[in-house]
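Since the structure comes first, as structure tokens, the remarks are kept for the end.
Entry: chain A
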Amino acid sequence: MSEPARDTRFLRRTLTSLSGILIWAAHFGLVYGVQHVACREGAGWTGFVKPVIYLATVLAAALMGLVAAKARSWLAPDDPGAPDVSIFLRAVTHILLVLSLFGVLATTASAVLLPTCGALR
Partner candidate 1 sequence: MKRGACFLACLALLAGCAGEQSAFSATGEEAISTLRLTWILTIGSVLVFLLVIGALIAALGRPGALRQRLADPRMVTLGGIVFPMVVLAILLIYSFALLRAGPASAGAAPLNIAVEGKQWWWRVTYSDTPGGPVESANELRIPVGETVRLELTSADVIHSFWVPAYAGKVDMIPGRTNALTLKVTAPGIVRGQCTEYCGGAHALMAFRVIAMPPEEFAAWLEREAAPAEQSLPGEAEFLRAGCGACHTVRGTPAEGTAGPELTHVASRQTIGAGILQTTPENFRTWLDRHREIKPGNLMPEYEFLSAAEREAIATYLEALE
Partner candidate 2 sequence: MRIRVTLTWLRIVIGLLACLVAAVAGALLIAWTGLYSLAASHGHPGWMTSFLEFGKRRSIIANTRDLNVPDLDDPNLIRLGAAHFDAGCAVCHGAPGRPVTPVFEAMLPVPPPLSERAQDWSPEELHWVVRHGLQFTGMPGWSGEDRDDEVWAMVAFLRALSDLTPAAYGQLAAGNAPQETADVDALVTAGPASLPMAACAKCHGSESAPPTSDLVPILSGQSPAALEIALNDYRSGARESGFMEPVAGQLSEDRIGAIAAYLSSRESLAYAGTEATDPDAIARGRELARRGDGDRLAACDSCHGGSARADYPRLNGQSAVYIRAQLQLWKEGGRAVTPHGRLMAEITDDLSEGQITDIAAYYASQPVFQYGAAVSPAGGEE
């Protein structure tokens, strides 16, 4: 008996497929964290918040673009005869990227339109 068949590159496939939403999560966590800490620390820190957010957004968008470009090769099938899974994972990757980009941009829009700290009431 030979070694049982294994899924190669399970982690890479999973991470690639989920990359959009993972980037969103990282962006969201970073942006909220930085803003929260800066507003608590007060003067001297608040000025950095918006530049950091914009930078993070640019970075996130760039990463998303990279994944979109590379998805085909990262998700290439083990067995060229069975393309189903790869096609499916590619579709998932791309649609998730679109939704996540919307999420990232919506977050950034908040930063564009609103003051950094203050309860506004």
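How these were chosen: all candidates are chains of the complex that A comes from, given by their letters.
The criterion applied here is as follows: contacts are C-beta pairs under 8 Å (C-beta built on N, C-alpha and C of every residue); 3 or more make two chains touch, one makes a residue touch a chain; residues count from 1.
Please read these numbers as outputs of a predicted model, since none were measured by experiment.
*Asks:* For chain A, which of 1 or 2 is the touching one in this complex?
*Replies:* 1
*Asks:* Hey, which residues of chain A end up touching candidate 1 in the complex?
*Replies:* It is residues 95, 98-99, 102, 106, 109-110, 113-115, 118-121 of chain A that touch candidate 1.
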